[in-house]
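I'd like to ask you about the structure that follows.
== chain A ==
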Amino acid sequence: MATIFYIIAAISVISALFVVSAKNPVNSVIALIVCFLSIAGHYILLNAQFLAMVHIIVYTGAIMVLFLFVIMLLNLNRASEPMKTLGTRVAAVLSGGLLFLTLVAAIRNGVGISPANDFDPGIGLVRSVGMSLFNEFLLPFEVSSVLFLSAMVGVVLLAKKEGSARASTVEGSAALTEKEL
Partner candidate 1 sequence: MSALVLLSVLGVLLLYAGLFGKRTLLAPLGIIGLLATMVVIRSGWMMNVPLVGAMVRFDHFGSVFGQALTLITVLLFIFGIDYYSRVRENVAEQYALIIFSLVGAVLLISYSNLLVLFLGIEILSIPLYILAGGKRDSFRSGEAAFKYFLQGSFASGFFLMGIALLYGSTASLDLATIQASAASASGSSHMLYLLGLFFTIAGLAFKVAAVPFHFWSPDVYEGAPTLVTAYMSTVVKTAAFAAFHRLIAGMELPGAIQTMLVVMTLLTLFLGNIVALRQTQFKRLLAYSGIAHSGFLLLAFLGSDPGAPGVLFYYSITYSLATLGLFVVLTLAKRAANGDENIRIFRGLYRSSPWLAIVTMLLLLSLAGIPLTAGFVAKYQVFLLGIEGGYILTTAFAVAMALVGVYYYVLVIREAFTPREQAPELVVSRLNWLVISFCGLAVVVLGLVPELLRF
Partner candidate 2 sequence: MALLALLLIPLLTAMVLLVATPTRYARGIALFSSLVSLALTLWLWSNYQGIPVQALDVEWATAWGLRFTLGYDGVGLLMLLLTALVYPFIIGAGYGERLQHPSMINALLLFTQSFVMGVFTAQNLLLFYIFYELALLPVFFLLLYWGGERRRAITVRFFMYTLLGGLSLLFGAVYCLVQVEGFNGDLSALATLDLPYDTQVWLFWVLFLAFAIKLPIFPFHGWQPDTYTTAPVQGTMVLSAVMLKMGLYGTMRIVFPAVPLGVEHWRDTVIALSLVGAIYAAIIAFRQSDLRRLIAYSSLSHVGVLCAGLFTCNRLGMTGSLYQAFAHAVLAIGMLYISGALKERVGSSEMAAMGGLKARVPRLAVLFMLVLVNAIGLPFTQSFVGEWLMFAGLWQVNAWLSLAAVSTIVLGAIYMLYAYQRVMLGTDKWEIEMNDVSLRDHLVLVPLVTLTFVLGVHPRPILDLVEGPVQVLLTSFPTLN
């Protein structure tokens, strides 16, 4: 079992690295998808099937598609990015690495979290998650609709062409946001 974990972990890290380093946006999108899939694998390993599903649908299904969509739309699909000055790159990599090291150093001598003994294998299932979502997390769930509403309106505001009729775009963008979910 453990071996599976390490394999998936390796995959996700490598793909993540690729995302960061790929010249061509399209490639890094692909890499990112791979990464997300591996993470979904982790979810399954952790017995969070519901999350795994949602994860795959939302990210790989919607967000990544949206990314590709935009890339194609603005045809950015070539390695058009002039690299930054060496200094910044080194600085960035260093600081990233440094961050990692500090964090690891912080937890070097364990965090003392061992699995709960009365482990309920059912927590990751739709039922338990749903229960807690619609009981104690009802309010956030409702409120989050405001989030989406504003996101929708925002997209209308920002992304639409100048001076086009209002109504149509509202629906258009609404549709767009529907697709995201």
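Behind the choice of candidates: all candidates are chains of the complex that A comes from, given by their letters.
What we mean here is this: a contact is a pair of C-beta atoms (placed from the backbone, for glycine too) under 8 Å apart; a residue touches a chain by one contact, two chains touch by 3 or more; residues count from 1.
From a predicted model like this one, the values you see are computed outputs, not experimental measurements.
Colleague: Which single candidate from 1 or 2 touches chain A in this complex?
Modeller: Selected candidate, touching chain A: 1.
Colleague: Quick one: which bits of chain A touch candidate 1 in the complex? Just the residue numbers, please.
Modeller: Of all residues in chain A, those touching candidate 1 are 103, 106-107, 109-113, 135-140, 143-147, 149-151, 153-154, 156-158, 162-163, 166-167, 170.
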